[in-house]
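Note that one protein chain is taken out, while the other chains of the complex remain in position.
Should a chain be cited, it is by its letter among A, B, C, D, E, F, G, H and I, assigned in written order, with residues numbered from 1 in that chain.
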Amino acid sequence: METTKVSTVSAIQAVKRKSGKTFAELAQETGLTNVYVAQVLKRQARLSPEAAPKLRAALPGLPEDLVHEMMEPPRRSYDPLLIQDPAIYRLNEAVMHFGESIKEIINEDFGDGIMSAIDFFCSVDKVKGVDGKDRVVITFDGKYLPYTEQKSENMVSKQNKE
Amino acid sequence: METTKVSTVSAIQAVKRKSGKTFAELAQETGLTNVYVAQVLKRQARLSPEAAPKLRAALPGLPEDLVHEMMEPPRRSYDPLLIQDPAIYRLNEAVMHFGESIKEIINEDFGDGIMSAIDFFCSVDKVKGVDGKDRVVITFDGKYLPYTEQKSENMVSKQNKE
Amino acid sequence: METTKVSTVSAIQAVKRKSGKTFAELAQETGLTNVYVAQVLKRQARLSPEAAPKLRAALPGLPEDLVHEMMEPPRRSYDPLLIQDPAIYRLNEAVMHFGESIKEIINEDFGDGIMSAIDFFCSVDKVKGVDGKDRVVITFDGKYLPYTEQKSENMVSKQNKE
Amino acid sequence: METTKVSTVSAIQAVKRKSGKTFAELAQETGLTNVYVAQVLKRQARLSPEAAPKLRAALPGLPEDLVHEMMEPPRRSYDPLLIQDPAIYRLNEAVMHFGESIKEIINEDFGDGIMSAIDFFCSVDKVKGVDGKDRVVITFDGKYLPYTEQKSENMVSKQNKE
Amino acid sequence: METTKVSTVSAIQAVKRKSGKTFAELAQETGLTNVYVAQVLKRQARLSPEAAPKLRAALPGLPEDLVHEMMEPPRRSYDPLLIQDPAIYRLNEAVMHFGESIKEIINEDFGDGIMSAIDFFCSVDKVKGVDGKDRVVITFDGKYLPYTEQKSENMVSKQNKE
Amino acid sequence: METTKVSTVSAIQAVKRKSGKTFAELAQETGLTNVYVAQVLKRQARLSPEAAPKLRAALPGLPEDLVHEMMEPPRRSYDPLLIQDPAIYRLNEAVMHFGESIKEIINEDFGDGIMSAIDFFCSVDKVKGVDGKDRVVITFDGKYLPYTEQKSENMVSKQNKE
Amino acid sequence: METTKVSTVSAIQAVKRKSGKTFAELAQETGLTNVYVAQVLKRQARLSPEAAPKLRAALPGLPEDLVHEMMEPPRRSYDPLLIQDPAIYRLNEAVMHFGESIKEIINEDFGDGIMSAIDFFCSVDKVKGVDGKDRVVITFDGKYLPYTEQKSENMVSKQNKE
Amino acid sequence: METTKVSTVSAIQAVKRKSGKTFAELAQETGLTNVYVAQVLKRQARLSPEAAPKLRAALPGLPEDLVHEMMEPPRRSYDPLLIQDPAIYRLNEAVMHFGESIKEIINEDFGDGIMSAIDFFCSVDKVKGVDGKDRVVITFDGKYLPYTEQKSENMVSKQNKE
Amino acid sequence: METTKVSTVSAIQAVKRKSGKTFAELAQETGLTNVYVAQVLKRQARLSPEAAPKLRAALPGLPEDLVHEMMEPPRRSYDPLLIQDPAIYRLNEAVMHFGESIKEIINEDFGDGIMSAIDFFCSVDKVKGVDGKDRVVITFDGKYLPYTEQKSENMVSKQNKE
Partner (left out) sequence: METTKVSTVSAIQAVKRKSGKTFAELAQETGLTNVYVAQVLKRQARLSPEAAPKLRAALPGLPEDLVHEMMEPPRRSYDPLLIQDPAIYRLNEAVMHFGESIKEIINEDFGDGIMSAIDFFCSVDKVKGVDGKDRVVITFDGKYLPYTEQKSENMVSKQNKE
């Protein structure tokens, strides 16, 4: 199946390359964030029925069977060696070195819970720093999920069992 | 901090041992599932203000400072060598061998999403099999979380930025 | 051999896709749990002589040689990278974080033993939570296996030797 | 908890050393296999109420609180570096190199199932080879466990749910 | 040295706990981001001479020798098991699954370069989503660093050598 | 070279499958143990000149070039993922959990040495347990190898050097 | 994509081999360091528009589509087994054994910061040692990057948000 | 137990250091190879009853209880980080890079078998090279162990069983 | 490139097999050690211009392009799974268990330095042991390399820089 994913993604990428469009332009035309539209084109996210016509319009070279495959829930995965690329290592470095602080601030400001990575938005933006130089701004915006207290009376599956 | 957790948990376990009560009894007295009350006693889950008086009543030997510590959000962790114990390995074996099937059934029956491990209940029950022998029944009951389609217009953090 | 398994499974999946049937429907028609019928179609479980005609009826497009191969004991395996998919990671997270509690409750409620992963049932169900939202319920139901006390007089292979 | 296990085992070993008895003698006096009695003394197996008086008789120096601890279900574990010792590596080498053949012979001679490691006996014996030299004979004797076909009608936990 | 770091950090945390202040309050009083002030208190970032008096004012219980140690460049590190905590795993999951898309968008929008993790800001914020629910917003803001083309004439160390 | 081994083994397996014979029958006809004859057919052991005619007689479909290749010393290897299969994992579990006890019993009963995995026999047998149920009996029978005391006068290669 | 990189690099290497030119000569003709020109030919660095005509002149056999591909930002990666080669292992050994000293000298001589691996030069040179024998000199020359103090007022992305 | 080994070895090393003797001298006085006497002092080999008086004579400061402990079969082990030391890495490098050639030469010159690491001698010697410079010569001298053909009639443990 | 190496080596091996010559004979005819000539045929060592005509004479079937490729410096590597083969594992076991002793004897007898694995010889020999049985003797013979004291005045590259 993984082999299938690889060849699907490489077919989609070829269409994008031929179109000459950037992810920024595709984001604009589909109303999706730039990161999300890239994920859709890598089969890391599902193309919704609502977004499909917009993508077809933006990338008219996309064959219909690819569009259909893109509408299926993908198996999400990544090449573990990806972390060798410095652009990606820096992200990982930040997360691992800042992770404990981020967790404790979530605990203080929200309670005992986490940021969802499913009900989640991500975008990449360009801003000028105080020194006038370009800066990369990556935003992770996820729903706060509090840990449920597991009371027996609220465990519906258990209610049914008894 | 990990060292702190180890000594806290071992103090709590000593109180439980002295009380002579089982997790089943503690679950009954606190209204929590048996797995969850065990997690609270291992500092893998936070003791809620509502459940604290019930636990104090169930385990009167519990010192007040331990009760207070149990009400803080814990750092959740586990000993990776735990998987050597056959009782725990079998669970892991089931998850890894059945995982792909479970994922695809979720996709077919619910859509493109996952079972939450945060808004989540777990319990262990005993039933008689068709051969009259004891069976262990473990129930995982988690909220279905659909993947969000990341539309720029819905990304509130991005709205604010512009 | 692994290569053989991959191509067998992909042939079976193609038949299922063409049939348009879900695992739920196949479970209904074969009398198997939804997870188990998915395992059979992934060559993670053996198709029994009794179930074979029902599966043939449910998936008439299945070539006879595939049916025969499905009746052989498979080598059970999984792609270790599977754990990257969030739907599967959450399951693993639950098992590893709750594992020690589950083991101790089995010890208290059953004795010194484990839940079998061989004499074992698994299913995925959909229920409504107390908030009316969909929840995924995964049930692991395995025979309780007590550790044998290894008395020399009960070790038949040793009796024969002397 | 692991630390507790280490100090318990080292106290038990000291008693054994002082007694001057071998595992063979302890096996004889308790009616257990030589491997199993060693496992009990390492807290890798539980001492049964029936065997406890025999062990007390065989090792009168054993303090009563250690005997009680030995009657609790242990957390089974091992030091992963153990495999460096050549005596243990050779066992592992045999299992990994012969494993696939053993599995296929079980399939041919018994069916689709495994040898239980729970309902299981193990012993070490000394025999003379055809060349008159000493040979180590290790016997693994485990119950055959066939994979259950997961029929919905036999899944008791599911019956209860509906 | 690592041991030193552990005991330093635990002393600092005790002071913070006694003060009853949150990271948000400390950030406010020191003019630092909430994540950065947490990093300073975990010895993952150096306390600057300029910020030191503000931190002393905010945490008057901080002994002077700790303040001095906090002004030294730390060895940056993290416990690899940290990733077991769901709050931190979700961050890692997002980075690894979205990483390739983020890298390619940086390439399209900025050129062949990376986001610095050294000239870098990080903060955690709380916003309301379009459904009125709380969301965690984590911002990574790092200087764009283009890869240098390594022309011999610009390699000053080489010029000196010849 | 590994690729060669894979294709050789798969050709041999095809011959066996066509013959309809089990490893038990092949063991009977060649005078080898059931595990060993399986190892020969997987190129994990060398076919001896003495056994070759018996194997040719047992499997007349075996091409002569395969027979010749089977008579070469193989590179012994295994797929590390093999351990995922429960039948093989249980063996590994037993070895790792019982290993230290087995080593110490060898030390007590034989001296400071090991069980050879080279001058070694292995077989799988079926017996009825005391409860009348089938049991799998795996026998490891290896020559006892005592560690040599390395006296300079016995080191022949050193004698020659001086 | 990785597969694409492998075949691109092997095509480029073939052109170089045919040309009979060394990296030293290519460095001379392009004005790049010898290590950098090798990186460009391995798709580990991007060929700049300015350098492209010089490389075309130096390697006239290079097809135009390869030149264009070489001008795209590459995914930077390496084969982890590369470290087996003694020439590369020695480099890694030096870095790991000397790393802590290098870090502390940077801290003493520059401040709390690092050597950039992005704004970075590398070259290999040959010198005669004091004993008149050849020595390999590898120079790493990277911009000093001081850690930013994360003041809220300087976090532009945050300013925009409020 | 490992902790015991560490403190035993460190006590033995202290005696050796005080004695001022080298391993070469101890080898001379005990009649053991230099490597073996070092192994005995590191509890990686057992001190034989025959060698004990010679070692006592060579190291009169050795307390009698240490001598007795040295006469027990040790658990053989090593620190996995040992491989970081360049002197030890070079050995490992040689073995891994030359291993396949060594194996094939053993096959050609001896047959299908291995060099024993149990009936084994090892020594370190100093010679002058053809250039008059010092060279380290390490000799591994182990008994050739041919793989046994596993004939059922020679498997004594199996004979007994039937 | 690795793929190239695999196919080159397999072509060379085929020539050797056809010639019917052993490594011992090739060593004799080329004047190289038996291990080294095997390394040359596996592209783990470079064929020197001086040895090339002798190898051509010994293996007349060797195509000229292979001979040329064999004269290039190879990338040295090995399959990490090689260590599964018992013949190779025993070597590794000896190195890891004896390594620390070997290092300390080098320190005592030579000084602070190592055995080179580059200016290095290796051979496999057959001797009769004191019991008249065959023994495998592996000799590692490497130049002693003392660690250089890094005096600034002797660092030529640094002299040039100032």
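To be clear about the criterion, a contact is a pair of C-beta atoms (placed from the backbone, for glycine too) under 8 Å apart; a residue touches a chain by one contact, two chains touch by 3 or more.
In this text, all values refer to a predicted model and were calculated from it rather than measured experimentally.
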Residue of I:D65, I:D112 or I:D131 touching the missing chain in the full complex: I:D112
From G:I12, G:A58 or G:I114, residue that would touch the chain that is not displayed: G:I114
Residues belonging to chain A that touch the chain removed from view: 84, 86, 89, 93, 96-97
Touching residues on chain I - with respect to the absent chain: 27, 31-33, 35-36, 45-46, 48, 50-51, 73, 75, 103, 107, 111-114, 116, 118-123, 125, 139, 141, 145-158, 161
For chain H, the residues touching the chain missing from this view: 10, 79, 81-82, 84-86, 125, 127-130, 135, 137, 139
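Everything that follows uses one rule, which is that only the chains that are shown with their structure count from here on.
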Magnitude of the superposing rotation for chain E and chain H (Cα, nearest 5°): 145
Copies chain C and chain A - interface residue numbers shared by over half, same or different: different
Rounded Å distance, chain B centre to chain E centre (Cα mean): 31
Separation of chain B from chain F, taking each centre as the mean of its C-alpha atoms, in whole Å: 44
Rounded Å distance between chain E and chain I, as computed from the means of their C-alpha atoms: 48
Contacts with 2+ other chains: residues of chain C: 35, 75-76, 78, 82, 84-86, 93, 96-97, 103, 113-114, 116-118, 120, 122, 125, 127, 129, 135, 137, 139, 141, 154, 156-157, 160-161
